[in-house]
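All protein chains but one are shown at their positions in the complex.
Showing subunit A:
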Amino acid sequence: MDNNYLSISDILVTNEKVPCKFLHDLPKMGFLDPSAAEDDLKAGSNVEIPLWLSESLYSRRPPLVSVELPKIYKDAYREILNADACTVDMHKLGQYFYEFGCYISKHDIKGEVGSTLINTFRQRFRMLLSASVSRDSLIALQPLSASERQRASAASKTEQALLDWLHSGDCVLTTANMVANHRKRKRAEMEMV
């Protein structure tokens, strides 16, 4: 998400592929399209190229390609995300959903990708919260995107340090057993699920 030139995560993000349509014939560029039989790349062919390449081809005058939205930013997926973003497995669908989305949103004519990103981020924040307190962190971390995972593991580190502190020393402030087993006390956990 930071646009630092040397940022490794930014390099990884810009290496993600985007579907592009070539607007001109490009001689000797057929290797870009794995399914092309000829040496030359024909105008109108759809090829998936890395974001860094598409950015430079797109910013030329006249632009050589038109950039299309990757499927996760298209209407069908946007509807799912707006309905309930927490059900989506970001690890599978878009490792760098937010960062990539920031780059992609300028190619979205309707300008809806930006608001989808914000909504998704807001809704999925609770997943970070529950991942940071859950005991089975592997399962909780699984559906998170790369940046979310980072944030969730930092949060669970804080949580763990706090628990360690609470349990250290000769006097442990604990809840009485009977109270702990009582249903009401699970409120905090139940609210998070």
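Methods note: a contact is a pair of C-beta atoms (placed from the backbone, for glycine too) under 8 Å apart; a residue touches a chain by one contact, two chains touch by 3 or more; residues count from 1.
FYI, contacts and distances are computed from a predicted model.
Considering only "DNA replication complex GINS protein PSF2", "ER membrane protein complex subunit 3", "ATP synthase subunit gamma, mitochondrial" or "Glycosyltransferase family 62 protein", the record for the omitted chain gives "DNA replication complex GINS protein PSF2", by its UniProt protein name.
Of the listed positions A:V13, A:V88, A:L117 or A:A140, the one in contact with the omitted chain in the full complex is A:L117.
One chain of the complex is left out; on subunit A, the residues touching it are 1, 98, 101-102, 105-106, 108, 110-111, 113-115, 117-118, 121-123, 125-126, 128-129, 132-133, 147, 151-152, 154-155, 158-159, 161-162, 164-166, 169-171, 173-176, 179, 185, 187-188, 191-192.
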